[in-house]
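Yeah, one chain of the complex is gone here, protein chain that is, but the others are all in their spots.
By letter and in written order, the chains are A and B; residue numbering begins at 1 in each of them.
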Amino acid sequence: MKRIKNIEKCDFFYKLKRKLKDGIYTLEVALHNKLKRKRKNTASIERENKLNLLFYISLVTLPLLQVVVFYFYVNFNSFFLAFQEYNPVTLRYDWALWKNFDNIWFFVSREKTLLYCFRNSALSYVVTLFISLPLALLFSQYIYKKGPAGGFFKTVLFIPSIIPEMIMTTMFLYFADSFIPATVKGIFGKEIAGLLTQGNTTMLITLLCYSVFISFGGNIIMYSSTMSGIDKSLVEAAQLDGATQMQEFWHITIPMIYPTLSTFITVGVAGIFTHQLSLFSLFGADGNAYNEVWTIGYFLYSRTVYAGSANYPELAAYGLLMTIIAVPLVFTVRYLLSKFGPKTD
Amino acid sequence: MKVKKKKHLPLLFGVLLAGMILYALILGYMLFWGVTSSFKGRLEFADNILGLPRAWVFENYYYALRNFVSPVGMRNVYLDEMLLYSLLYAGGCAFVSTACCCMMGYATSKFKYKLNTVIYGFVLIAMILPLVGSLPSQIVVFRTLNLYDTMIGMWVAKFNFISVYFMVFHAIFKGLPVSYSEAAKIDGAGNWRIFLSIMLPLVKVTFVTVFLLFFVSYWNDYSTPLLMMKSYPTIALGLYYFRFRQTPDTSPRPVQLAGAIMVFIPILLLFIAFRKKLMGNISLGGLKE
Partner (left out) sequence: MKRCKLLCLIFAMCFSAISLGGCMGDLFEDGNKNIDATKVQIYVGTYDGGYGQEYLQVWKKEFEELHKDDEYVTPSGETKVGVEVVPNLSSDYGAQLETMIGSAQDDIIFGEAFDYYALAQSGQIAAIDDLVTETSPFDGKSIESKMTTDQINFYKVDGHYYGLPNYEAVYGLYYDVDLFELNGYYFNKNGQLITNAYQAELAAGNLSYGPDGKTGIDPKTGIDYSIDDGLPVNLDQFFTLADRMVEDQVWVMTYADRLQFYYNQFLTSLTANFMGRSEMMLNQDYTGTSYTLVESIDPDGTVHLQEGGVPITPATGYLLQKQAGRYYALEFTEKILDSTKLYAYMPFTGSKNHVDAQDAFLKSRYPDQTSTNTKPIAMLLDSSWWYNEASGTMATMAQTVSPQCAANRRRIGYMPLPNETEGGKQNTLFAANTPSVVIKSSVEDWRMPIVKEFLQFALSDEMLSKYSITTNAVYSLKYTLTDEDEENATYFLKSLMAMHENSEIVYPISTSAIYRVGAGFTSGSARTGFFSLVDGVQKTYPSNALGQDGISAIDYFNGLSAYWTAEAWERTYGTAF
């Protein structure tokens, strides 16, 4: 009885939970049945079922094994690593319980670096959410509606995703540091510092603009493809009713691609902790002159690159702390999206 | 009844068009400036930042080519060898990733086992669950398995189906009518035969698109080889070294630009050639509930 009520809630999150519970329960039943003597089926159907099962197992074993080792084991190991320390004599990891967290606390209590990291990472996500995303959606709408030269712009917007990050950042670095000051000097006669030379607000804004600039690429492809799957009759009905482009965008397009959209937004939350604002491509691991524009992703990655076995436990501890912060954040965002999102009706 | 085509652009479109033109102009000019500046002499660049080169110096490209090296142990790896490693890494990993997503997508959509829902749910959760900082642990595990710093290790690591493309394949396979496989079964084909000869060709377009997308992202990936596969440097890693291990010949900015352009031009040409395939239609149809 309870289950039928839940079906009516179109809430994706609840559906998922139910599916999982269902799946696990029926799996248990199936296992239980298999262990008991089976009723005799006709020989051929039984054989076919066996063959199907064998085929299925042959398909899924290796990937599942890979997931068990490289996802479950790696993450469990990461969890445990956070509570260990490296012994340079035995070359093994010993248990050290709180030592890593103690070091982290010492670091955090003295310096504002991590505060800046959080601020910048959050700022980057906000910019992505309120600038990149709407722009990407609008551009996708344009392309989906086959606005003039839509195909050409689709290619142009996609180019930065194709170019290796290093190349794009090399050109951007010299562009921002040499070209822009020279242009400003030429036009306004004023001498300004290169945009990426001082770790200040100018640099942060420049980096954020750059991250918006290169973000379009794959997103646009995904959105415009999903948009092209929208039922044409809805669109025609809206146009007959005299809806403007903006209204059509807001009331039809967005709700129809909402599941895809909300998936991307949710996945993007995890990205807060890994996004580097291209800092590593711009400055490598020596970004020390620009503490105030660091992000969490850059902080962790630059430390990992030159880390030795002795440093891994502390990095794993950082990772654990970040995860503890991130997980509720993701589920909160997911909840908010499903609660306040448009319903397909 | 066909709706009449509007004679003038809606305001929204006008604004968007202006925005995209601006974007194209900025990108285009940045690339143009990059290319022309790469021909400037070392001493000229400081004085002539904005204009076209007064004297076209082609030696910059020679220096870039000659010094585009990755250090592996005590020897230098040059561009030709790096190209080989890039092809192996990008091609191998892309194939392996696509194949894994495809296999799992097929398995979970065509067979009625309860494990499928578990797997699908797991992928959804794993994709959104932010597990940060597992890189060090990954390195440790790789070292233990003796897969660290090997090409095979990379392929094994990328043989992973926790990605959006698994859902894409799942949706596509689910959309294929059962009649195809049933007809084949009547003719006596085994499961593997059905999968390889019938199902795969049907999803060929998606397979190629996903493969290309993976290929591009692995081709441009320098962070993974930097951490885990230093002995087989790819071109992307070579670019990293070119930027951050400068010799007196490659320190001048025009030479740095020359190196960047030198690698970029072939990629751009390939992209233009394959753009239709790359920017093909991919949708997460299966997510619509």
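Going forward, contacts are C-beta pairs under 8 Å (C-beta built on N, C-alpha and C of every residue); 3 or more make two chains touch, one makes a residue touch a chain.
Because the structure is a prediction, the values reported are computed rather than measured.
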Touch criterion as defined above, residue of B:Ile125, B:Ala183, B:Leu196 or B:Ala273 at the omitted chain: B:Ala273
Contacting the left-out chain in the complete assembly, out of A:Thr155, A:Ser178, A:Ser211 or A:Thr266: A:Ser178
Residues belonging to chain A that touch the chain removed from view: 103, 106, 110-113, 116, 177-178, 181, 191-194, 196-200, 286, 288-289, 291-292
Sites on chain B contacted by the missing partner chain, in the whole complex: 42-44, 46-48, 54, 66, 69, 71-81, 83-84, 87, 245-249, 251-253, 270, 273-274
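Here is the rule we go by: only the chains that are shown with their structure count from here on.
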Whole-Å gap between the CA centroids of chain A and chain B: 16
Interface residues, chain A side, partner chain B - complex: 10, 12, 15-16, 19-20, 22-24, 26-27, 30, 51-52, 55-56, 59-60, 62-64, 66-67, 69-71, 73-75, 77-78, 81, 135, 138-139, 141-142, 145, 147-149, 153-167, 170-172, 174-175, 178-179, 182-183, 186, 213, 218, 221-222, 225-226, 228-229, 236, 239-240, 244-246, 249, 259-260, 263, 266-267, 269-270, 272-274, 280, 284, 296, 300-301, 304-305, 307, 309, 311-313, 315-316, 318-320, 322-323, 326-327, 329-330, 334
Chain A-facing residues of chain B, complex: 3, 9-13, 16-17, 19-20, 23-24, 26-27, 30-31, 33-34, 37, 45, 49-50, 100, 103-104, 106-107, 111, 113-121, 124, 126-141, 145, 156-157, 159-162, 164, 190-192, 195, 213, 216, 219-220, 222-223, 226-227, 235-236, 239-240, 242-244, 253, 256-257, 259-261, 263-264, 267-268, 271-272, 275, 278-279, 281-285, 287-289
